[in-house]
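A single protein chain has been omitted; all remaining protein chains appear in their positions.
Going by the order they are written in, the chains are A, B and C; count residues from 1 in each one.
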Amino acid sequence: MTYFSKSRVEAFSDGVFAIIVTLLVLELKVPHLTHDASMADLYKALLLLLPKLVSWVISFLMVCIIWVNHHRILDQIAHITHGVFWLNAFLLLWCSFIPFPTALLGDYLTNPVSSLVFGGVMALMSLTFSGLRWQAYRSHGVLKPDVNRAHFRKATVRSLLFGPLLYSTGALLGLVDYRLAMAVFALVPIYFIFFNSAQQSVAHQPGLHAKTNA
Amino acid sequence: MTYFSKSRVEAFSDGVFAIIVTLLVLELKVPHLTHDASMADLYKALLLLLPKLVSWVISFLMVCIIWVNHHRILDQIAHITHGVFWLNAFLLLWCSFIPFPTALLGDYLTNPVSSLVFGGVMALMSLTFSGLRWQAYRSHGVLKPDVNRAHFRKATVRSLLFGPLLYSTGALLGLVDYRLAMAVFALVPIYFIFFNSAQQSVAHQPGLHAKTNA
Amino acid sequence: MTYFSKSRVEAFSDGVFAIIVTLLVLELKVPHLTHDASMADLYKALLLLLPKLVSWVISFLMVCIIWVNHHRILDQIAHITHGVFWLNAFLLLWCSFIPFPTALLGDYLTNPVSSLVFGGVMALMSLTFSGLRWQAYRSHGVLKPDVNRAHFRKATVRSLLFGPLLYSTGALLGLVDYRLAMAVFALVPIYFIFFNSAQQSVAHQPGLHAKTNA
Partner (left out) sequence: MTYFSKSRVEAFSDGVFAIIVTLLVLELKVPHLTHDASMADLYKALLLLLPKLVSWVISFLMVCIIWVNHHRILDQIAHITHGVFWLNAFLLLWCSFIPFPTALLGDYLTNPVSSLVFGGVMALMSLTFSGLRWQAYRSHGVLKPDVNRAHFRKATVRSLLFGPLLYSTGALLGLVDYRLAMAVFALVPIYFIFFNSAQQSVAHQPGLHAKTNA
């Protein structure tokens, strides 16, 4: 069995994540006005970018959360096998697609199709994450020896329910009212940043330990 | 004889690969409709993006395969000489060109010129890979001492036949029917992801050994 | 308490910074003239890009300064906690936004709204930097043991006053005359590159020490 260099897979993935978050802003286009436009004209034109700004911030923070989850999983993995590599590649595929549904949401915020596409892509991305965890769990010698396998398994099952369920709910709520969908999508980063840290470190990450500057 | 730092060549190459896969999605442009477009309108407009979506997925996975091959070769190389560096640079040149034939295929899927350009670029990229392998093989001290040179040579000859031949076939089949070309192009990632791993690790990679987290 | 791998956070941040500085140039679009345009025509069309060129150079150098500050802070940090990670993420959020106000300034140089947005974004970015310093200071075990905490605290308070104040002043001066705003924005890199090095190394960075090639 051959393995991939973990550091190169991390470097490639980090590169993709860094580019995605940075490309997202390219959707925010400077309004086209005449060059002698008044302050009020430019101000009003910028206000129209608000939906794009909101979907940009949500997507940016979601990619950061994906990065954190990616970091957490790879931190518990000792070897990158063929299967882990390709599940990681499919995860990157969904992630690199994020600029498209983000732009769609920015352009057609009130159209339920936007929420369906955005939530659907995120649900599939989330599902791939669970697949990556599962692949790491069931392959021999992939997880580091000090990882608590029972905990890792439980966290994998939870991730399967939590992510895809939440994003699908957001996607479907868009059919009722786009503000409900946006509320669900915005809740993910808010919850993750402010409430998730302590819980995760206790319940999900028994294999993690303090790392010093590598 | 001076050598290049292998880690910097890898970092540069990984950066280029990461950017290519992420830039590919920029070709998927959100359709321009009026802002009060109905769900059906937006849905239909998105369906028209299907050819672009298919060519995006194929190109994404092909770049991942290139990354895997690049990783495999560099893993067997001890030193990066002037010749290896520039063959690697030409490989990156073809790779960074991929967004163009991908966009061409997405825009003119049924036009044989698209398949010819896409398959032709991929064949040249594949040829450069074989050149890189050959340069590594024939230069003194480039391959790691534990690499089985007879196996490496055989794999190099096989890569010369397999890649360019396959891509040229796809390119030419586009003259008959674009679906035949797409089937060949899509077969490459499918074959590589689902059937290639075991075989490669036995037949092509005798010099590889398990790597732990670097 | 779990920590993040400092090297991966650095790699992710470096990737974002590298992409930002490089994307900035995409705003400089080649003028559209007929292909038989005379030398004078093309020269005049290029001259019109001067405001974009100036705002590009200023933004480029500002991102380099942000990189230097980021490097300085991370160099004094031993562990990346949840709090430090997310403050860093918000810093990257502001930074990845920079291409937008830069383009705005390039398009509407004389409109005070541009200076307000540019200066405002920079002030918020600068405020996030102070927040990151503060978080590093008040969290147990985040700063390296050899960092002089009194000096770090003083530098944090100074950064709180200096950055946001300076950028807000530039933003507001744009209401009087855009040249005043530009002068303030241009002064930041000039001051930082030519006068800041010696002072910083004595007053702000007592915890730093010579690093050899890692």
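The rule is simple: a residue touches a chain if its C-beta (ideal position, glycine included) is under 8 Å from a C-beta of that chain, and two chains touch if they have at least 3 such contacts.
Only a predicted model underlies this, so the values are computations on that prediction, with no experimental measurement involved.
J.: Looking at the whole complex, which of C:54, C:68 or C:172 touches the chain that is not displayed?
T.: Residue touching the absent chain, from the options given: C:68.
J.: Consider the whole complex, including the chain that is not shown, and state which of B:42, B:58 or B:117 touches that chain.
T.: The missing chain is touched by B:117.
J.: Among C:57, C:165 or C:183, which residue is in touch with the absent chain?
T.: Touching the chain that is not displayed is residue C:57.
J.: Touching the absent chain in the whole complex: find that residue among B:93, B:161 or B:187.
T.: Answering carefully, the residue with contact to the hidden chain is B:93.
J.: Going by the contact rule already stated, which one of B:25, B:42 or B:104 would touch the omitted chain in the full complex?
T.: Missing-chain contact among the listed residues: B:104.
J.: Write the list of chain C residues that the hidden chain touches.
T.: 10-11, 14-15, 17-19, 21-26, 28, 30, 33, 35, 37-39, 42-43, 46, 57, 60-61, 64, 67-68, 71, 75, 193, 197, 200-201, 205, 208-214
J.: Which positions on chain B touch the chain that was left off?
T.: Residues 1-8, 11-12, 14-16, 18-20, 23, 26, 78-79, 82-83, 85-86, 89, 92-93, 96-97, 99-100, 103-104, 107-108, 111-114, 117 of chain B touch the chain absent from view.
Assume only the chains that are shown with their structure count from here on.
J.: Using the touch definition from the top, what's the fewest steps needed to get from chain A to chain C?
T.: Shortest path length, in steps: 1.
J.: Determine the chain that sits nearest the middle of the structure, using the mean of its CA atoms as its centre.
T.: Centre-most chain by C-alpha means: A.
J.: Centroid from C-alpha atoms only, then distance chain A to chain B, rounded to Å. What do you get?
T.: 25
J.: Give, as an integer number of Å, the spacing between the C-alpha centres of chain C and chain B.
T.: 36
J.: What are the residue numbers in chain C that touch two or more other chains?
T.: 15
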